[in-house]
Every structure is written in structure tokens, then in C-alpha cells.
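Excluded from the complex is one protein chain; the other protein chains are retained at their positions.
Presenting chain A:
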Amino acid sequence: MFHIYCPYCEEHREEEEFHAKGQAHIARPADPEACSDEQWGDYLFFRDNPRGIHHELWVHAVGCRKFFNITRNTVSYEILETYKMGERPRFTAEHPEGKPAETVAAEKVADEADMVERQEGVKA
């Protein structure tokens, strides 16, 4: 049994309460009409199957019923982190030991600037 930390409930819960929903961070193509069949097929059906660090989408099905992401090592089954939707993982294939604190801080600033830009873009 896994003991999984729900970032919304802010505590560890039994695996029984959760459900795995496959690979995380799959962006829908901005303009589906302009996709080739291959691009659309990749988006719909083709998933990564890495050995090592993998980002997954999970849902706290019996609980707060929110979706969130888990970074998991597919070799050792170790759960490295859980993080909310919209956040970036700290552990990635490039940084298996975790990103240094400066990188995390820089990404946060960039994300916030991006968010402001997008909101202003919507208003304009």
C-alpha cells in the first residue's frame, strides 16, 4: 500500500482513496484543426513509458476529489513528490535529485510573470 500525500487535503492518505489517471502534463494542441493525423494521434493515444522518473496525474477520488500530480520512480516505485495542478515538478529526468532552489525560485517568477501577461492579454 502506498501512503500518498494529497496536496489539497494536506495530509497522507491510504492509496485506496486515490485513482491513477495516467501521464501528466499532456497539453491539448492549441489548434486541433491544424494538426496532422500523426500529431493528433500522438496527443490522443501515445504515452511515455520511461524507466525512472515519471510524472503522473492522480485523483483523490474518495476525499477532496481534486486532481493533482505525482512524480514517481518507475523502477523503485518511490513517490518523490506530489504537487498541485498548475505547479511544476521539482524532480525531473534532468534533475533526478531535485532541482536546486535557485532554479525553482526562477521558475516561479517566470510562471507568475507569464500568468500576469496572459490575464492582461485576455482583458485587452
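The rule is simple: contacts are C-beta pairs under 8 Å (C-beta built on N, C-alpha and C of every residue); 3 or more make two chains touch, one makes a residue touch a chain; residues count from 1.
Throughout what follows, contacts and distances are computed from a predicted model.
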### Summary
In UniProt, out of "1,2-phenylacetyl-CoA epoxidase subunit A", "Molybdopterin oxidoreductase", "Glutamate transport membrane-spanning protein" or "Sarcosine oxidase subunit gamma family protein", the chain dropped from the view is recorded as "Sarcosine oxidase subunit gamma family protein"
### Query
Per the definition of touch given earlier, which of A:Glu11, A:Glu38, A:Glu102 or A:Glu120 contacts the omitted chain?
A:Glu11
### Query
Which parts of chain A are in contact with the chain that was left out?
8-11, 13-14, 16-17, 62-66, 122
